[in-house]
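Notes for the one structure printed next.
Apart from one protein chain that is not included, each protein chain of the complex appears where it belongs.
Per-chain numbering from 1; labels A and B assigned in written order.
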Amino acid sequence: MAKLQRLADLVEGEVSGNPELDIDRVAPIDQAQEGDITFVANPKYLAQLKDCRASAVIVVPGVEAPGMDLIVCKNPYLAFAKILTLLQVPQRPVKGIMSGAWIAESADVDESATVYPGCVVGERVTIGAGTTLYPGVVIYDDVKIGEGCLLHAKSVVREGCRLGDRVILQPAVVIGSDGFGFAPDGDGYYKIPQVGIVVLEDDVEIGSNSCVDRAALGETRIHRGTKIDNLVQIAHNVEIGEDCILVSQSGIAGSTKIGKHCTFGGQAAAAGHLTVGDNVMIGGRGGATNDVASNQVLSGLPLMPHKQWLRATMALPKLPEMRKEMKQMKKRLEELEALLQET
Amino acid sequence: MAKLQRLADLVEGEVSGNPELDIDRVAPIDQAQEGDITFVANPKYLAQLKDCRASAVIVVPGVEAPGMDLIVCKNPYLAFAKILTLLQVPQRPVKGIMSGAWIAESADVDESATVYPGCVVGERVTIGAGTTLYPGVVIYDDVKIGEGCLLHAKSVVREGCRLGDRVILQPAVVIGSDGFGFAPDGDGYYKIPQVGIVVLEDDVEIGSNSCVDRAALGETRIHRGTKIDNLVQIAHNVEIGEDCILVSQSGIAGSTKIGKHCTFGGQAAAAGHLTVGDNVMIGGRGGATNDVASNQVLSGLPLMPHKQWLRATMALPKLPEMRKEMKQMKKRLEELEALLQET
Partner (left out) sequence: MAKLQRLADLVEGEVSGNPELDIDRVAPIDQAQEGDITFVANPKYLAQLKDCRASAVIVVPGVEAPGMDLIVCKNPYLAFAKILTLLQVPQRPVKGIMSGAWIAESADVDESATVYPGCVVGERVTIGAGTTLYPGVVIYDDVKIGEGCLLHAKSVVREGCRLGDRVILQPAVVIGSDGFGFAPDGDGYYKIPQVGIVVLEDDVEIGSNSCVDRAALGETRIHRGTKIDNLVQIAHNVEIGEDCILVSQSGIAGSTKIGKHCTFGGQAAAAGHLTVGDNVMIGGRGGATNDVASNQVLSGLPLMPHKQWLRATMALPKLPEMRKEMKQMKKRLEELEALLQET
């Protein structure tokens, strides 16, 4: 619970109404009850305010809400996220190395870290202050993990990989599995050893069951602040810039370099050995098969400007009809030609 | 082993032949041996019966199979499944909490449940009668699991989520990972805490390495009887109705509501914040980008009636040829126009 004024200070906003109001929790506008704070990030939901039972609302400057206590700020959605963090995210307890965790003798685990039962931590691993390993996490030898990281159950970090500070791995993430590299050898394949590593920089988050493969040589690197959703594939030697968003089931093939502040929609993909610039947004199921210049919104396979893709895909269902019509036109054309030849 | 009459009773069918015949196991029609029972669910396989060496066959009424013992029933495929369950699925032994499992003191595990080594069960968890946790399952705090559930190795259920009765999780399923929600904050992103839960109702089954994300606020809910295949993504705040089928590698984006008795084919998807009605069937790799009304069979991206999609995609390879032909027609048209202007 917190006073409305404290919440306003947290989000650099101003109270309009009672600063001493007690707020218990955050709720969506249509479910909020007394004691709740809600938010309106999108003007189209403003009309719902008159039926809303929340005690307070986060709004942008200029919104009228007679009889309601308000926090007025520039970015209500961000403010909502910050207030939710304060009110409803429990502190992680510091429990140290718990019974049932196996830690190699040469590992260096900070005393403010927490390692749950069923975790296995290899030789020469370092784990920073305030980092939590939930049950069943496996850290291979020679891994370095920074401060304030959160590795959920069953996540795996293979040998030699490095995680910065505040990295979050959702359950069952795999970091540093072998890249998919084979040299043809007669009819079969010879495995190319993958002796590189993966580096996840500060504030990277990776979703459940996603994989980031280790480099063949050198490193696969995800830069600071990039967020990756569930079931995403990042192949060996890929580099992804700062503050990118990769939505679920997308995949980046080997050695492709992606700039900063890019977004890949769900099930989107990039082929291997490409360069994608900065601020590129690729729509759901879009597929990059060539290099992509910066500052574009693209969709489709092959990629095209998103609006063009919308038109092209809307036209696609008409294709059979177009073929039929073309045949008819061709016939009429032939009739005209015949007629003119006669004359 | 069971007598033919007992099997017929099980499936509400009738014996034609020897009710005392001993049946050992179920086998496909082309591999069955003496002592086996097989089935013909599809009339096109009836011709194979004459070479079949099975001791008995499950058929629909009206099928002739001279010299063979039969179970005659309405739904041979369902009967096959029920008989297979009886004859060949071993009972799960009740082993209690085995050595090597870590159970929090405040957890309430029914005495008829089985918890294998390497499992970790958190505070205030309840686990119902006859439920089995295979090795390495991790249950976070405050989870409720019903009766007769089967959680295979390495599956994870995060804090506060609820599973009904007879829920099956294949290996490495993740329930309750954080939804993928971030508020833009300058060039970067601020993590929106995901404080909701996941509810899996009775008789839900989830396939290997699939993920169901917890809600931001409120709940992600899979209704009774829905079956989800491997590597499927269910995002935060999704609701899926009763008796749906989601085939492998499909994905449902955040806040989308799907009705009952829908099917999503392999690699199919629905974008976020949509409403899909009841009895909708979306073909493999189909993609819903808008709301979908009930009782339709659709394919493609964008979705269109399945038959139209078949025609459109069959026409697609002709597109380059069509363009060429159009250019020729245009030229001929111009020639005709020129000719007519002269006259």
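FYI, contacts are C-beta pairs under 8 Å (C-beta built on N, C-alpha and C of every residue); 3 or more make two chains touch, one makes a residue touch a chain.
Note that this is a predicted model, so its numbers are computed, not measured.
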{"item": "Touching residue (missing chain; options B:16, B:177, B:208 or B:237)", "value": "B:208"}
{"item": "Option touching the unshown chain, where A:118, A:164, A:259 or A:277 are the choices", "value": "A:118"}
{"item": "Residue among A:148, A:287 or A:320 touching the omitted chain", "value": "A:287"}
{"item": "Residues belonging to chain B that touch the chain removed from view", "value": "26-28, 31, 75, 77-78, 80-82, 84-85, 88-89, 99-100, 116-118, 134-136, 152-154, 168, 170-172, 203, 205, 207-209, 225, 227, 229-231, 242-243, 245, 247-249, 261, 266-267, 284-285, 313-314, 316-317, 319-320, 322-323, 326, 329-330, 333, 336-337, 340, 343"}
{"item": "Contacts of chain A with the absent chain, listed as residue ranges", "value": "102, 118, 120, 136, 138, 140, 154, 156, 158, 172, 174, 177-178, 180-185, 187-193, 195, 209-211, 213, 217-218, 231, 233, 235, 249, 251, 253, 267, 269, 271, 287, 300-302, 304, 308-309, 311-312, 314-316, 318-319, 322, 325-326, 329, 332-333, 336, 339-340, 343"}
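Keep this in mind: only the chains that are shown with their structure count from here on.
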{"item": "Distance from the mean Cα position of chain B to that of chain A, given in whole angstrom", "value": "26"}
